[in-house]
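Note that this complex is displayed minus one protein chain, with the remaining chains in position.
Naming follows writing order (A and B), and every chain is counted from residue 1.
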Amino acid sequence: MFDKESLERLEQEKARWENSTVKKVIEKTPERYERFHTGSNLEVNRLYTPLDVQEMDYMKDLGFPGEYPFTRGIQPTMYRGRLWTMRQYAGFGTAEESNKRYKYLLSQGQTGLSVAFDLPTQIGYDSDHPLAQGEVGKVGVAIDSLKDMETLFDGIPLDKVSTSMTINAPAAILLAMYIAVAEKQGVSSDKLSGTIQNDILKEYVARGTYIFPPEPSMRLITDIFEFCSKHVPKWNTISISGYHIREAGATAVQEVAFTLANGIAYVEAAIKAGLDVDEFAPRLSFFFNAHNDLFEEVAKFRAARRLWAKIMKERFKAKDPKSMMLRFHTQTAGSTLTAQQPDNNIVRVTIQALAAVLGGTQSLHTNSRDEALALPTEESVRIALRTQQIIAYESGVTETVDPLAGSYYVEHLTNLIEQKAMEYIKKIDELGGAPKAIEKGYIQQEIQDSAYRYQQEIESGRRIVVGVNKFQIEEEPPKNLLKVDPEVEKIQKEKLSKLKATRDNLAVKNALEELSKKAMSNENLMPTIITCVKTYATLGEICDALRRVFGEYKATVSF
Amino acid sequence: MQGERTIRVLIAKPGLDGHDRGAKVIARALRDAGMEVIYTGLRQTPEQIVEAAIQEDVDVIGLSILSGAHNVLFPRIMELLRERGIDDILVIGGGVIPHEDIPFLKECGIAEIFTPGTPISQIIDFIKNNVKK
């Protein structure tokens, strides 16, 4: 982008500046550290100039928004056309309570729903399972059967909202329930829009809510891809998640690398299952984290977009540009929230949300200030949503597309992150792909090393966390935290036993037996799962029918 | 190292949440502080935790939980320890635990609760100063 002559001159001038102007100042006031680096330990120089991006080719590396390689964004007009979807992850207690919270959020101007399920639901246990003790309704809503799902979306027209569900191992079952609820509302499945997380690989690596071993889990995922491409065409069939990988301690580079490596594994699995890449790839979506290091995060999103476009085009020979577009949801980083001086978290979330918007996110969840302490209260959730609205309507960053492009620093970081992520992906390919690398514990080990390094930096004081290892104050413990009613467990158990007494138990038994049988075959399981949920077979029963055939995953753990 | 007193710690994750970043970072830090750390993995029932603590004859049990089930699971663990006649194991907890729950957990016999942001050096000191055996 720059001619050779002016670069040479610049180089000389820069050397002169360093040896005179800078040198004089440093002699008087040395810089705060000998070396500077980003939040993820990429080295940062004092100054960036065209010299740092001299290899860059505008058309090849950046291009135009809405066009390959999508570095500058996946839509040509970005937020000038439509703002991102403001989507607050919510759900707790019973379906009744969560239903009320959803209606409140929609009334406050939220534009999409994001359902949080409790851990027993995520791991395929009914509320009366011994391991569910103490967990029912805690981190999300408890769903035991289609009955609960009907309550959860009561009075919410499913053809009018888009719903994101954070559900992985039993994603097929929850999707089946959603389809069944819609059917009862008179909404056909082709009208439904939303997302299921459905990303099992990162569960093995970072999040821990797995049920089945990798192979049958991947089969469930490709079954969903195939089924949705025919029957639920507007549904995002997977949200390939770097969020939890980052939360587990990964760096920005690792977040991009491991997420895209998982993405590659899903694409390969689907192709192996006989699907055409352009048939399912446009429905793949991603989910990233937004941390505090503003520029690094913006660069991360841009690098991820460019890298995925290249992978889809060059490696998988996708033809449809939609297959090459990395569309993503962002959530601000839960792990950066502090229990100390919780109001400071509002500021952190603002910076993180800004990074996501400057990085071109399609939807955004902003964390609430009290999430290091408990589930967020209604007031905290509102502030979090208002944060997004202030960025959207007051900050002005939405008025042009990809405003940080051309910043020597941001472009340099974008290149660096892409390059380092690609090195990881190569290494993972050498290990036989993401599933094998996970089985060997490679990815887990890399993440844990980063997590430990991060902690040591805080302990040593090299990394400062305001209010935690600097600027501490004596403070009163916060009050008015949200408490989940301990009765939820009792209520769910009662609902379950009532359900089991009133439904057609023979139909349930037959449907479940049919499912176990189909699980042994190669047939797509989605239709049978839909039949099961319609008989009001419980989530736990359906998972058990699959456990009998698939077995259960046992973790490999590394430190 | 002959005859030296090595502190043995069981790091356990009761409940169903899979967020073990904290548990693993602590495990490593305690190892680096010269302790022997037994990690038992995710989704451990109170019964499994207590049995493992007995067979491993640990000095300390460190419980990590982020799901919010602490008010049910921590007391259950303390109750099982008492039933087995064990009063010389130091039990500490950590994770997303609201301040207002801490007095109740301490009443149940949890020696200390460490909330997010606690320096690990503080946890190490606490263990070294309070092991009972």
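Convention: a residue touches a chain if its C-beta (ideal position, glycine included) is under 8 Å from a C-beta of that chain, and two chains touch if they have at least 3 such contacts.
Just so it is clear, contacts and distances are computed from a predicted model.
As stated in its UniProt record, the chain not included in the shown complex is "Putative GTPase ArgK", which appears among "Putative GTPase ArgK", "Nitrite reductase", "Metal ABC transporter permease" or "Cytochrome c family protein". Taking every chain of the complex into account, the omitted one touches A, B. Residue in contact with the omitted chain (choice from B:Leu16, B:Met35 or B:Val60): B:Met35.
Interface residues of chain A facing the missing partner chain: 213, 440-441, 551, 554-555, 557-559. Contact between chain B and the absent chain runs through residues 1-6, 8, 27-28, 30-41, 44, 47-48, 51-52, 54-57, 84-86.
Keep this in mind: only the chains that are shown with their structure count from here on.
As a whole-number value, the distance joining the C-alpha centres of chain A and chain B reads 30 Å.
Interface residues of chain B, counted against chain A in their complex, comprise 15-21, 24-25, 27-29, 31, 39, 41-43, 45, 67-73, 96, 98-100, 115-117, 119-121. Residues 119-120, 122-123, 125, 130-135, 138-139, 203, 206-210, 247-249, 335, 337-340, 371-375, 448, 451-452, 455, 458-459, 465, 467-469, 477-479, 481, 484, 486, 555, 557, 559 of chain A are the ones touching chain B in the complex.
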